[in-house]
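A single protein chain has been omitted; all remaining protein chains appear in their positions.
Now for chain A:
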Amino acid sequence: MKTNDVILKTTAQVVFFIIFLFSIHIFLAGHFAPGGGFVGGLLTSSALVLLLLAYDLKTVQTLLPINYTIMTASGLVLALGTASIGMFLGRPFFKHYFDHFYLPLIGDTELHTAMLFDTGVYLVVVGVTMTIIQSIGGDD
């Protein structure tokens, strides 16, 4: 029997973007407010899990053809690379740098290399969570 889940699917389409944008907000807020790479990554993967619940595994994989193992590995490389910046400049490992930049539209913004490290964490968290869920969900 085929169930009709048009309400679930329609709602999921809208709610996915809300959760995803909120996760990006949480991720960017990490330096001055609660949040950061870990929570942001978990929220993003929860948005993806909502898609998985509304549709099936195959549809989501065609929709977002991402290899999550490679995503995890690139996150690790990014994190280690950020931590090594100090090494190449003759300072201790994990030395972070920051400065103020003028960006168009946003104006004066403080950019910090800790952000890059957090991006690495974000990618690893999304990659690992999705790998776990996909391999358990795709197991017959």
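Note that in this section contacts are C-beta pairs under 8 Å (C-beta built on N, C-alpha and C of every residue); 3 or more make two chains touch, one makes a residue touch a chain; residues count from 1.
The criterion applied here is as follows: contacts and distances are computed from a predicted model.
Undergrad: Identify the UniProt protein name of the omitted chain, choosing among "Na+/H+ antiporter subunit D", "Light-independent protochlorophyllide reductase subunit N", "HEAT domain containing protein" or "Protocatechuate 3,4-dioxygenase subunit beta".
TA: Cross-referencing UniProt, the chain left out corresponds to "Na+/H+ antiporter subunit D".
Undergrad: Decide which residue listed in A:L57, A:V77, A:L111 or A:I132 touches the omitted chain of the complex.
TA: Once the missing chain is taken into account, the touching residue is A:V77.
Undergrad: Pick out which of A:T10, A:T69, A:T109 or A:S135 touches the chain that's been left out of the picture.
TA: Touches the omitted chain: A:T69.
Undergrad: What does the interface between chain A and the hidden chain look like in terms of residue numbers?
TA: 69-70, 72-73, 76-77, 80, 84, 86-87, 90-96
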